[in-house]
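Can you keep this structure in mind? I'll have questions shortly.
The complex is shown incomplete by one protein chain, all other protein chains being positioned as in the whole.
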Amino acid sequence: MHRKLLVAGLAVAALVLAGCSSSDDTATDTTSAEATTEAAEETTEEAAEEEVTEESAPAVTMDDSNCAAPENYCVGLVTDLGKVDDKSFNQAAFEGAQLAAGEIGAFLKYVESTDPKDYMANIGQFVAKEYDTIVTVGFLMAEASAAAAAENPNINFVGVDQFQGETLPNLTGLIFAEDQAGYAAGYLAGLMTETNKVGAVLGTDTVPPVLYFGEGYRNGVMAANPEAEVTVVYHEPANAFTDPEWGAAEAKKQVTQGADIVFGAGGGTGNGALIEIAKSPESGKSVFCIGVDIDQYNTVPQAQSCLLTSAEKKLVAGTSALVLASFDGTFPGGNFVGATGLAPYHDTEDAVPAEVKTEVEGVIAGLLDGSLETGVVK
Amino acid sequence: MRARWAWTITVIILVGIMFSYTQDELRTTSVLSFSLRYAIPLIIAAMVGLVCERSGVINIGIEGQLLMSAFAGFFGAAATGSLIIGTLFGIGTGLIMGAVFATGAVAWKMDQIISGTIINIIATGLTSFFYAQGQVLPASTPVVAIPYLKDLPLVGPVLFNNGLFTYAAIIIVIFLQIMLFLTIWGLRTRAVGENPSAADTSGINVQRTRFINVTLAGGLAGVAGAYLSLEAAGTFERGFTAGRGFTALAIMIFGAWNPVGAFAAALFFGLTQGVASQLQADEVVDIPPQFINMLPYVLTIVLLAVVAGRVRPPAAVGKPYEKD
Partner (left out) sequence: MSSDGPAQTDLGFTDPNPTLGPKYGVVKAFAIPIVSVLLAFAVGGILIYFQGVNPFTAYRVLFESALGDSDGYLRVMQKSTPLIFTGLAVVVGLRVGLFNIGAQGQLIVAAIGAAWAGYHFDLPAVVHLPFALGFGMLCGAAWASIAGVLRAYRNVSEVITTIMLNSIAIALVDYLASRPFKEPDQPLSRTPLISDSAALATFGVIPSGFVIALIVSLFFGWFLIRTTEGFRFNTVGLNPNAARYAGISVKRTIVLAMAVSGALAGMGGAVETMGVVGRFEPAFNAGLGFDGITIALLARANPIATIPAAILVGILRTGANSLQFETGIEPEVVDVILALTLLFVAAPIVSRYIFRINAKRKSKSKGRS
């Protein structure tokens, strides 16, 4: 008898969970509002409601049953093993696509790959429905994107984080100077540190963007403050982006050793580092953290108290710009270098002296116009 | 023989720690804190395997039990706004997972390995499927510094300035060491694990003892899971137990199915991790992190190969009990 009760109990628990997570799901449409609700930026809110509103937009495309028709515009997005709710990289690309889709009244749908063998097939699903623009997110998909673009000259492909060696007119690689964002963050950290010790807890150095963030950060700190000591640790490649406990423990270690600013970069692992720093009683007063990829003030609210800034790849802006360009017929092809920079200071606005802000702005400007080099070998 | 070997290594490590403490206080204490922190979920999870195996049940579903309870703990705390309720959710889920495992492995006499595998696969599937983003813990778990003790050199900052789960883990280890070897429950449990027929003859209800122990061990997995999501990481990610449930099995074996031994083993592996990342951070030597990470597993296999016979699991492990 007790066994049946157990099974029943488990079933009830499962159903309750099911109810919880489905209650805020727009089930028929995969541009689920759920993924973005907490990233409560006005822009993304607009995007989430893309199908309902948009006064300036043309007729809103409601589904993908007839993407071939000129009045219907369809945008598809495929991840490389990531999830669109990962609080950083994939989510930002997805939000960018949402933003653009909202602006032009396009229909947007995503598929999350679970197996590298599926990249072509997942892109193929959008191709079969004659989607107008397909966004592929992550450098693991570079080859699949190039192959699909070559086969389908009528469809524009946006390859996020995919550098294009040979260029195709209908494939634009959205790439970022991660080293510059890392450098700017490092420069800020170098100026802000009181203890002359700063740290960084990163995903694996076998993933190029992470490596460029980390090494740019290191060089930035040294440029701003040659006396500072920089501690940079990388996770091993296995579980590199899903090990927040390791990230937290490393962050704690660095703070104990005197670091007062820690850069957390690497999906969940980096987020673990940020959350750990925020737990410190000195968080936001004398101990700070720096996020990555997008403004993590919105995606990791637990870390708000310590979050100085985020070394941003303007993924939202870059992705949406390319989707819009595809819509307008001004699709560039080749490589498109998206903007990088630092996110707003938010809660730590007052903690950062005005002259530091000015100096960091100068550095960012210098990096942008090429007068300043990060010294990171790519 | 083996004990002497273990003691020698322990003494060498302790001397090394003392020496490095005289050289660099801050680095030493922070690396040791890291080691302890790395060890805590492993040690609690190792206790899960230990209680099960001492009762004659091999539990390879610890990974899944951790994942489910970390999930329930996190989302429970986020939904109710209370860390305490979250912890209870985690422990409760652990107990349920323990009971589910016990139902298969003990009551239904299913193959224990298959039962454990099912737990792992189900946990991965359910937690990924139901994962919802945007949940935040209501608060962070308190750090409790123990007066006076915390001011001791070296051990003070490492041992006596921690979160509640850390103290709980140490208490669990000592408690289980006493329970297993000094109480009637321990005697019965070990009897059921070593020689269930004899235990049965002497009036112990083998099936019931196993069912209860395996279920309670699930509760311990709940503690470890809640620790991971509520105290250690402060968040939940898909698949974020990252194989700790399997490392725990290695630690259990390395500790010779003995709570205090497993504790020492967990600390040792924590120390290797802490030292390795410190070496990387200080740019002294760049040991490929993969080698550090495979160390517990390699050493466990070597240990099993070398001292087989002297270190051995409870005799009845893995076999469903059939009355003659």
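In this document, chain identifiers A and B correspond to the written order of the chains, with residue numbering beginning at 1 in each.
Assume a contact is a pair of C-beta atoms (placed from the backbone, for glycine too) under 8 Å apart; a residue touches a chain by one contact, two chains touch by 3 or more.
Computed from a prediction, not measured in an experiment: that's the story for all the values here.
Across the entire complex, contacts from the unshown chain go to A, B. From the options B:60, B:137 or B:228, the residue with contact to the unseen chain in the full assembly is B:60.
Interface note: of A:167, A:206 or A:358, the residue touching the hidden chain in the full complex is A:206.
Against the chain not shown here, chain B presents residues 58, 60, 104, 107-111, 113-115, 117-118, 120-122, 124-126, 128-129, 207, 243, 246-247, 249-250, 253, 288, 290-291, 293-294, 297-298, 300-301, 304-305, 308-309, 313, 315, 317-320, 322-323. Listed by residue number, the positions of chain A touching the unshown chain are 14-15, 18-19, 21-22, 25, 27-30, 32, 81, 109, 111-118, 121-122, 124-126, 139-140, 206-208, 211, 236-238.
Note that in this section only the chains that are shown with their structure count from here on.
Partner chain A is touched in their complex by these residues of chain B: 26-27, 29-31, 33-34, 37-38, 41, 75, 79, 93, 96, 99-100, 103, 107, 126, 130-134, 136-137, 140, 143, 157, 228, 232-235, 237-240, 242-243, 274, 277-278, 280-282, 289-290, 292-293. Residues of chain A touching chain B in their complex: 3, 6-7, 9-10, 13-14, 17-18, 20-21, 34-35, 37-39, 83, 85, 87, 199, 231-239, 242-250, 252-254, 256-258, 267-268, 271-272, 275-276, 278-279, 300-302.
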